[in-house]
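Note that one protein chain is taken out, while the other chains of the complex remain in position.
Up next is chain A:
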Amino acid sequence: MSTSLLFRAIQPFRVNKMLTLLLLFAAMLVFFSTRSPYFLTFNNFMNVLNQMVEVGLIAIPMTLVIISGAMDLSVGAILGLSAVSLGLAYESGMNIWLSVIVALLVGSLCGSVNGYLIARHRMQAIIVTIGMLVMLRGMIYVLNEGRPISGYPEPFYFLGQHAIAGIPVNAIFLIVMFLIATFAMRRTRFGTYVYGLGNNEEAVRYSGVPVVRIRFTLFVLSGLFSAMAGVFLVSRLASAEATSGTNIELDVITATLIGGTHIFGGRGSLTGTFMGLLIIVFLRNGLNLMGVSVLYQSVILGILILIAVGKQKV
């Protein structure tokens, strides 16, 4: 009897994933603030926000892609390629904002190649995007032969290094993007279709939904957001490098999964992803401030994935 009572008492916590994530996040904040006097300061928070933008921007389309039952491993390579093409375009004498548009176009183009193969020809998303990852990474080296490109005009750094009322510009952009995407997923047909694709693609197709077009759009969005992340990264670090965005896809997927999105699709939310994102970036930051060597941080991250996502059964 008493066990069932206890069970009922913790029931709301078990069901509400978001609450669990919030509690985990709060516990983390408390723990780290007792460990380091620098952790709970405005400057540190803004610093972390500034650094999480690239992963966060890509996590938006990644959440949608995973909800729709697919996967995009090429985002890091697309980020790198757009960053380098921004640099090359600017070097060839183009206006900086035109170069940004070139970078965004390159990203969307890569995304549409993914989308064409995966949506139109129903190829396996994981393989197509692994192929794109290797190929685009190679293209980057072909394009700039491994040298960093720097020396951009001052107005461009506004995107990645400036702040409005103390809050970094890129973090504001990220939050606006998250709000728009959340609205789209909750209030538009597009969002419903994305969930539908992940749950039962056949049923959705027979209901007359343009399945191919939606999946295609998702991958183009993924490319576009990766390119945006590339632009912000170049602006933040003031240099476009061939290695930009290496392995970022793993961070993005980790944030998405910790946020409760189901790896096989159909379930998940952008708010969850945002919480997952906060948890991994503040975990990294806190461990850094505590002086835990980078060596063991990835062990902790790995264990966190197992604990947080281990409930998802095959």
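In the analysis below, contacts are C-beta pairs under 8 Å (C-beta built on N, C-alpha and C of every residue); 3 or more make two chains touch, one makes a residue touch a chain; residues count from 1.
Definition applied: contacts and distances are computed from a predicted model.
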Given that one chain of this complex has been left out, which of "Peroxiredoxin family protein", "Branched-chain amino acid ABC transporter permease", "Extracellular solute-binding protein" or "Bactofilin" is its protein name according to UniProt?
"Branched-chain amino acid ABC transporter permease"
Quick one: say which of A:Val30, A:Val134, A:Ile164 or A:Ile180 touches the chain that got left out.
A:Val134
Sites on chain A contacted by the missing partner chain, in the whole complex:
117, 121-124, 126-128, 130-139, 141-142, 145-146, 250, 253-254, 257, 263-264, 293-303, 305-306, 309-310, 312-314
